[in-house]
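The complex appears here minus one protein chain, its other protein chains still in place.
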Amino acid sequence: MASAPTAPPAARFPASPSRAPFGRFLAAAFTVVLAISLREAGVDPRLLVQSDAVGNAARFVRGMFPPALGVDFLGLLVRPVIETIQISLMGTTIAVVIGFPLGLLATASLMWRGALHERTPVARRALLGGVPYGLARALLSVFRAIPEYVWAFMFVRAVGLGPFPAVLALGVAYGGMLGKVYSEILEGVDSRPIEALRAAGASRAAIVLYGLVPSALPHLVSYTLYRWECAIRAAAILGFVGAGGIGQQLALSMRMFQFDEVLTELAVLFALVAAVDFVSGRIRGRLV
Amino acid sequence: MSDTRATAGVGGAHWAWWTVAGFAALVAWSAHGTRVDVGALLGAEGLGQMTAYVAGLFPPDVSPPTLRDAALGAFETFAISFVGSVLAVGLGFSLALVASRTVLYRGILYAGERLAPAGRAGRIGIYALARGSLNALRTIPEILWALIFVFIVGLGPFAGVLALGVHTAGVLGKLFAEVIEDIDPRPIEALQATGASRLAIIVYGILPQAAPQFLSYALYRWEVNIRAAAVMGFVGAGGLGQRIHVAISLFHEHQLLTLLLAIYVIVTVVDALSAYLRARLL
Partner (left out) sequence: MYALSDVRKVFGNDAPALDGVSLTVGRGEHVAFIGPSGAGKTTLFRLLNLTLRPTAGVLLIDGVDVAALDGAGLRRARRRIGTIYQQHNLVGRLRVVHNVLAGNLGRWSLSTAVASLMRPRAADAARALEQVGIPEKLWARTDELSGGQQQRVAIARVLLQDPDVILADEPVSSVDPSLALTIVTLLRDLSHQSRKTLLVNLHSVELALGYFPRIVGVREGRIAFDLAPDEVTPELLGALYAGHSDATRQLDRIHDGIGSYGTACRPLPGFSK
């Protein structure tokens, strides 16, 4: 500053607050964990620039062009694409079938809390409301925590190989996610129409049907459509571990080092995901 | 007037019925195509097989070598997800900067200047390239990236780190770019009026506003990545996934259960850490 008066002694202005100890601790912890993890995960940037890696990368990129565009090959891809779409649709449907009832049961404001239950005695509330609520939440949690491929693997034991176990796996895992989000949406619904209905003497079922569902429905459907977008990607991934569809084709082509096929299949996957995102986006736009 | 209203109502109902019918048809078609066989699932054989198998996994193998192997696998998976996420944040953020129009060629940072048409076209091109790259990184599933990197750098966790990093960079980059484009421009305008350079404005004005959202997305994505890290092992990218693949192939059921429990533990730990950090820092 050009025209500053004689500088006041340092003690005249407040000292900087002791740097929040948590911040320092976090920074230190982060550095330590990163250092250890770098070693554990065998991270070696030099590997990337070694001749092997560069050579392999070059082979990969060169092998992709020109992409495999023979009519036979393209025809071969039709069935897997359809299969992936069907897996995603069916999986999401089952997820709704599982997730919606459980989601209803896992909504505190429906089961034991809030305006609907004020006049119910505590014991009755706990038994008829609290217990199913707890069970539903636990079940949804388990469904969500176990990865889809583990579910898929278990279902293969039950029903054999093919797309069906993948559908079930998606249904269960996504059912857990849908159920949780459904319950959150239902909890967040504006309570005034509900109270109005209750004041008018409506039964609990009527309150749910006429008060809760209509206002929550757009959000429920919107999130379900979003899940479908994820499902199409998950279906592709499950294909890698044997569930059919475009994912299985990709894995096959990679294993056989047919990179030109990989490029075509990737393009198809892109198109598929973009199409699903587009359709889902349009419907969601109409809703909200 | 009331006529048109009535027909509109009926038309609306028709539209709804068509959607439901179309949807039901899609589901039926999918059920057929994926060979849904509820009978096989719920029938005695299906259910029996499933329960027999699950029961057969118990008890988990808790001998020291298995436990050590599971712990090692868990640490490796954790490391893969951690480094992968850090890499993703760095790469994603860099790409996000060039994938935001307000940083590159539009908005308040460019209002007082004259961008030569060639320069502007060039910047729009860079923007398109950045967005396209993010899209490509995102849409290629992590597993495929894992296969690609296994091909390039060989088997092991490093391939997993790269795969996760690259894929998640695509996801985070898109989210980060959206955050950057949505920030409050008023402090930016004020900083620009002091004569600050664009980079200084980004550091002082854009980053502080965007940082909480960035952190939130990154931490959330870490929860997704720990699960993905476990799967990628199937294709040779190390961690618990690789050990599970081995256990399945060799029919070591009890070890398999131990490994599955290890996955559950490590996933829960990361979920808890992520939730705690998000609550504490945001």
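Here the chain labels run A and B in written order, and each chain numbers its own residues starting at 1.
The rule is short, and it goes like this: a contact is a pair of C-beta atoms (placed from the backbone, for glycine too) under 8 Å apart; a residue touches a chain by one contact, two chains touch by 3 or more.
Remember, predicted model here, so these are calculated numbers, not experimental data.
Every shown chain that the unseen chain touches in the whole complex is listed here: A, B. Considering B:Val38, B:Ala52, B:Ala190 or B:Ala272, the position touching the chain not shown turns out to be B:Ala190 (whole complex). Within the complete assembly, B:Leu199 is the residue of B:Leu129, B:Leu199, B:Leu250 or B:Ala272 that touches the hidden chain.
Residue-level contact of chain B with the missing chain is found at 108, 111-114, 184, 186-187, 189-197, 199-201, 203-205, 208-209, 211-212.
Interface residues of chain A facing the missing partner chain: 1-5, 7-8, 10, 12-14, 16-17.
The rule is short, and it goes like this: only the chains that are shown with their structure count from here on.
The distance from the centre of chain A to the centre of chain B, with each centre set as the mean of the Cα atoms, comes to 8 Å.
Contact residues on chain B toward chain A in their complex (touch as defined above): 26-27, 29-31, 33-37, 40-41, 46-47, 49-50, 53-54, 75-76, 78-80, 82-83, 86, 139-144, 147-148, 151-154, 156-158, 160-161, 227, 230-231, 234-235, 238, 248, 260, 263-264, 267-268, 280. Here chain A touches chain B in the complex through residues 22, 33-34, 36-44, 47-48, 52-53, 56-57, 60, 82-83, 85-87, 89-90, 93, 145-147, 149-150, 153-155, 157-160, 162-164, 166-168, 233, 236-237, 240-241, 247, 250-251, 254, 266, 269-270, 273, going by the rule given at the top.
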